[in-house]
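Below you will find the structure I want to go over with you.
Apart from one protein chain that is not included, each protein chain of the complex appears where it belongs.
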Amino acid sequence: MTRNSAKHILGRGLAALFGSYALAALWGSVLAHLLPMPRLDATLIATILSFAIFAGVAVYVFAARSLRSALAGLCVSGVAGFLILRVAGA
Amino acid sequence: MSLRQSQSLLHTWSGLLVGWILFGIFLAGTVSFWRDEISRWARPELSAPFDREAVLKAAPAELAKRAPGAKGWSIDLPGDRNSGVLLRWQSQEDGGRRPRRGAGDENSQWLDGAGNPVVVRETAGGDFFYRLHFDLHYVPVLWARWFVGFCALLMLVAIVTGVITHKKIFRDFFTFRPGRRQRSWLDGHNAAAVLTLPFHLMITYTGLITLMTLYMPWPAVATYGSRQAMIAEQFPRPPEVERSGKPEQLVPLAGLVDRAEALWGGRAGGILIAQPGDAAQQVMVRRRLADRIVDGEQTIRFDGSTGALLAGPRPESAGVVARGAMIGLHAGRFADTGIRWLLFLSGLAGTGMAASGLILWTVKRREKQPDPARPPLGFRIVERLNIAFLAGMPLAMTGFLWANRLLPLGSSARADAEIGAMFQLWAVAIIVAILAPTRLAWTMLLGATAVSLAGLAIADGLLTANGLPASIARGDWGMAAMGAGFLAFALLFAWLARHAAHRSQPAGRGRRVPQSAAVPAE
Partner (left out) sequence: MMALLSFLLALAGFALMGLSQTDHHRWAYARAPARALARRLRVAGAIFVLLSLLPAAAAWGWAFGSFGWFGLLSLAAAILLIIRTYLPSRAARDAASTTKKQGKS
């Protein structure tokens, strides 16, 4: 897959779009559990921060060396977040 | 691919995918900073200055005359930038919690600032452009908000990647080189984006926050089980007031409003009366949103029969304040005239940023084309969409304003017809954008916008009391600014149209200078 090929851009684009949203939702939920404040405030502030997470992950997906390494990073972050969420939410 | 290149790629694609909608959102949103002034312009029947004592006496009297057994009465008090008072009422059968909002509601009555009932033309006024920028139109509201949110997410990515990819962001800070086509468009795009960067970042991020629970309900689902459960805690609702059947006089509102304003250290924005005329009646006074940055009504509840205080303003916790502050920053209701002008100019810069980015895309690719006489399909689509939106939408917006002046005052569904006029004019503009040779299309649409805007100013001067000279004489700076604004933007569009007409003229700084093409007329 060449650097500027349509397939490459589409791949990165979809990975960025879905991956960023998924990780923002996941880590936003983690934050909502972990922030040391009453539940409503923690949830509101976590939601506010989640959009910054979205933007950051999108930047990462395009900055990563290859689409494969970007997807690997998304997976690692996703699994870690999921595990923390299971523990924190229990 | 280097970091800069990768971010440049993401920047271009995120911008191009939704650039036209972003332009529309910026244009309608920027104009909405003058929402109250546009509403005032659209309702010239309401001109008397606001007299609080008179209104607080007249409003319940008028409501008692029009809707004596109503389930609820609503009184919208004016702020510093308008003077009309909107009364609404809700019948007992109505399932809603409070009188419905919306233009063309039969259960409503305008009072002028002196408290006299006035017949006002049915219009959405400035509220139309405000709603347009997130509810769009003719589509279900939920879809529109999702789509706008999606565009806002891409806008956020475009801003961040734009900054990362801009190699000489400090060195280029004061740089603009006119007369060099692609270089000039890039300089202009950079200037519009970087000089007002704090605003763009703020308005985009806070824009997402205004509907954040819709776009990102997952944290709430994680901690509350559902979005609704969190909203129930965030906005607790007191039980609905039940009618007792025993009639009782409503206490004078002025006293309640005075006490509420003392409690807040602020001013009242509106009053809701549940089960008026009944012994169980309650009066809910809400605070003027323009009082502070944080968006929150801080409703105070009184017993409507005795005047006793039932509930003071609910305390706002950290998360509530954070969200409220971000919403307040986005809406800018707190802004005085000076700050409001800065917001408006920044919004114009944002509109120009979106427009120049889209044009830059075509200018860049036009210079790289192997056969300028036959550009690829993608390029042609972008080019036509550019004309349809960048030149078509401003023209269409003037259609709404003209309809406000021209439609017969008593016609049915008048508010909808005004809005329809905008989209009909836009449809005509789109046809021109698609069928005419590009240079001619740019010139015609931009020129028509200039004529339309100038016409509005002239029509106001000749046919209404709100024309520029009359407004200045009266000291009505809001309406004077509307007139002056029409003329100023007419000049801008005339200049842009002239630029579009001259093929060999160098591209200059500006929002919509079309490419003087190497391509012969198509």
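Per-chain residue numbering starts at 1, and chain names A and B are given in the order in which the chains are listed.
We adopt the following convention: a contact is a pair of C-beta atoms (placed from the backbone, for glycine too) under 8 Å apart; a residue touches a chain by one contact, two chains touch by 3 or more.
Treat the numbers as computed from the prediction; the structure is a model and nothing was measured.
A.B. asks: Quick check: which displayed chains does the absent chain contact?
C.D. replies: Even though it is not drawn, that chain still touches B.
A.B. asks: For the chain left off this view, which of B:Gly338, B:Pro370, B:Gly410 or B:Gly475 is in contact with it?
C.D. replies: With B:Gly338, B:Pro370, B:Gly410 or B:Gly475 as choices, the missing chain is touched by B:Gly338.
A.B. asks: For the chain left off this view, which of B:Ala70, B:Ile164, B:Ala191 or B:Val382 is in contact with it?
C.D. replies: From the options B:Ala70, B:Ile164, B:Ala191 or B:Val382, the contact with the absent chain belongs to B:Ala191.
A.B. asks: Spell out the interface residues on subunit B facing the chain that's missing from view.
C.D. replies: Within subunit B, the residues touching the omitted chain are 171, 173-178, 191, 195-196, 198-199, 293, 329, 334-336, 338-339, 342-343, 345-346, 349, 509.
Quick note on the criterion: only the chains that are shown with their structure count from here on.
A.B. asks: Indicate the whole-number Å distance between the mean C-alpha point of subunit A and the mean C-alpha point of subunit B.
C.D. replies: Taking the average C-alpha coordinate of subunit A and of subunit B, the gap between them is 32 Å.
A.B. asks: Where on subunit B is subunit A touching in the complex?
C.D. replies: It comes out as residues 1, 3, 6-7, 9-10, 13, 153, 156-157, 160-161, 164, 205, 208-209, 212-213, 216, 218-224, 230, 233-234, 317-320, 322-323, 326.
A.B. asks: Where on subunit A is subunit B touching in the complex?
C.D. replies: The contact residues of subunit A facing subunit B are 3-4, 9, 12-13, 16, 24-26, 28-33, 37-48, 50-52, 54-56, 58-59, 62-63, 85, 89.
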